[in-house]
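Here it is, the structure, as structure tokens.
Note that one protein chain of the assembly has been removed; the remaining protein chains are unaltered in position.
Every chain is named by a letter (A, B and C) in the order it is written, and numbering of its residues begins at 1.
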């Protein structure tokens, strides 16, 4: 006897609705809201400096006279774009390398797996910091993401490799073969549902990894400091001694938004995963 | 006549499961079962998978771990020193210390996968001594071990091996050796030979048979395969959807199966050198959450009558040691 | 027997590696030759213990495992050298049934998608109504119908049902040969007979050849017309089932027949006790007869040289006892 997890039931669950609305809210605030304001929120001294949150400046202002209510969405947007680009690039590389390694002959496989091992072992963050620092004058927001993607595909590629190699051994692949499916169709029909799940985990995992790297590198100052991101905002706050001066909002507001974004993304992923895979689960028997 | 050493009265239980984390249902796997096990006999429990055989074995052994739940019934055991204990009144600590492995041991289902992968075979044996606080000289233990292993045709090198280094059949024999370690008076074997091929099955069954004939212990053998019962049993009990539907001497049951289910089980067997078309049993055992009313077998029974659909049949005693739970043999109301 | 209407297995050898990087090899299949003519419907049983190579042989015939030497000829074509549309043709002619019904279908895919794929891709039928008619027809052979299965996932069926569904899917292409890999070993005894009866019925009704792999010699006799007994990668005996059962020629076949348990308590005292031999990779590495170390008739030559596969009145056997080999 199986329990069928219905779509409606899943969508109406509070544990799905709440993170979904937070997620959408943050996206609106960070992507649509900045389009509606005329001034560049990164500019200095368009607001009085170092004001605590009030009804006029909802999230307070920085020592350089920036309104955090206007600054944070821009920073959030840039950070999200960086992490998303990094995730897309790393997933593309990881999936091609992992699946080619799993499906090809021994020499290609050994070469690709060794390459993957090397990428896994290379210390990502120090490398990124050096790269970012040397080319800080040439960096753009998408480029930061691309560079992170080029370095962060090691562990996902390893996972994809092992998933595909074990899927290959399953009997139902033979059934599909004898149902007249060509190899690429077997990959689409039989592998895809399993891989889809991992794709989701992969994208979310790489995004949080990239966010972490962006913030850490920025705190060290190894980043294009003129770009407004969550990391650079924190960096400047610390650079101008926000803690000593007691300007807690300068640090707390960006951090709170970032945490809300990461957590809502993570919970959404967990819930969608539960729904997709409840179908295949037999509750008892 | 041999003495009864294990008496089960009106055992009733099953699994409490949550479906989708919400609805709570009760899977009624064992429904009002009474049985006795005698001194020095092999009692077989037959039936398809999903009929509650393994659950019954767990209940008798006392392996009551949630979600398994015993709702009523009692089990009496005549111990080695002549006392009678009611097993389900004892605390789990007492059962663990005094009953398990000393009076009664257990060969679990898929026994080739029950050994600790990180321990050498000899340490797994030594651990059992430790569990029961037995002080033994190390050399003596080793000698004893080698004896037991060689009686199951296992080479002595086995004791230093890790489980993954042995073949499936060898691991199964190691588990049997473990269960016979203290020469218990009762062994409960739950499908000891499923998942092995016929040759290995034959080997394992002959080894168990040989051991039992020497030790005069009692064996309760659970298997869905009737030819295993024909080879091993003294008495056989047939179980269907949580009920014992027929009990009897193995020769009588195979010669003249009474319950339509028993008949179907035996008729579906293929004999060596027989090409005549056999009939299998259509359908499958019922859902134990909502079993059919009346006799649970009636939807699959070729002799089903009106009364079978309404009322549960009584257990009818037919001669010595022979019980059948079927309206065909009851005085119809 | 014509080449154009038979399945000919010629001198098939398959090596598997073990040890470091798989550099040491042993033969999972060693010089197997077998001719099966496709004129008359028949069931050929491949029998043997775990590790006898019977499933590997079946996979080689399916074309999904490549042999290291030797070949499989189907109707005059080498199965492993088919190209383009001939691959599709071979998949239409030969269809498999697998051992574990729960592994046969992807748990995340609906059952009927397999049926539609098969009809569309292998039979080349595009018309929706015609597809449904074909599927329903095939399912009726095994006592099911399209309505019963459409839109459902594998976990909504019992093992017996899934195995029947698996057979029905194989029937869609109207295959000449059905390759059944222990289709009943995971099922209850009561359900086994049903599946076996379906296979028997199909053989007659659809004029098919079924190659049936099993380790259970009693079902082998029930269903088989011919039997091939395998031991540790070699084919030791092949012949009509009744002949092999009445007078087994190879000592291993004899031992295997002895191990059958009869469902009759009256017979049990007659069974001899069998002592086990540890299944060892060593037995694969012997140059001679693999059974030599367990054989009561073993001579020196048995350990050194693989016996030839010789014919004795309609049966084939691989044993030195039936040759006039002198040392």
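Convention: contacts are C-beta pairs under 8 Å (C-beta built on N, C-alpha and C of every residue); 3 or more make two chains touch, one makes a residue touch a chain.
Rule of thumb we're sticking to: contacts and distances are computed from a predicted model.
*Asks:* Under which of the names "Succinate dehydrogenase hydrophobic membrane anchor subunit", "Pyruvate:ferredoxin oxidoreductase, alpha subunit", "ABC transporter permease" or "Nitrogenase molybdenum-iron protein beta chain" is the non-displayed chain listed in UniProt?
*Replies:* "ABC transporter permease"
*Asks:* For the chain that's not shown, point to the residue among B:3, B:24, B:138 or B:164 touching it.
*Replies:* From the options B:3, B:24, B:138 or B:164, the contact with the absent chain belongs to B:164.
*Asks:* For the full complex, which residue in B:17, B:128, B:141 or B:289 touches the chain that was left out?
*Replies:* Checking the options B:17, B:128, B:141 or B:289, the one contacting the hidden chain is B:128.
*Asks:* For the chain left off this view, which of A:40, A:114 or A:162 is in contact with it?
*Replies:* Touches the omitted chain: A:114.
*Asks:* For chain B, which positions touch the chain that isn't shown here?
*Replies:* So the residues of chain B touching the missing chain come out as 61, 63, 65, 96-97, 100-101, 105-106, 108, 110, 113-118, 127-128, 130-132, 162, 164-165, 175, 178.
*Asks:* Since one chain has been left out of the picture, which residues of chain A touch it in the full complex?
*Replies:* Listed in rising order, the touching residues are 114, 117-118, 120-127, 129-131, 133-135, 137-138, 204, 208-209, 211-212, 215-216, 219-222, 231, 234, 238, 243-244, 246, 248, 251-252, 255, 258-259, 262-263, 265-266.
Keep this in mind: only the chains that are shown with their structure count from here on.
*Asks:* Roughly how far is chain A from chain C, centre to centre by C-alpha average, rounded to an integer in Å?
*Replies:* About 51 Å separates the centre of chain A from that of chain C.
*Asks:* Report the inter-centroid distance (CA atoms only) between chain B and chain C in whole Å.
*Replies:* Inter-chain centre distance comes to 33 Å.
*Asks:* Tell me, which parts of chain C touch chain A in their complex?
*Replies:* 62, 64, 88, 91, 95-96, 98-100, 103-109, 113-114, 117-118, 120-122, 153, 155-156, 166, 169-170
*Asks:* What residues of chain C sit close enough to touch chain B in their complex?
*Replies:* Residues 49-50, 158, 160, 188-194, 196-197, 200, 215-219, 221-222, 245, 256-257, 259-268, 271, 273-276, 278-279.
*Asks:* Touching chain C in the complex: which residues of chain B?
*Replies:* 48-49, 153, 155, 167-170, 173, 196-203, 205-206, 210, 224-228, 230-231, 233, 250-251, 254, 264-266, 268-275, 277-282, 284
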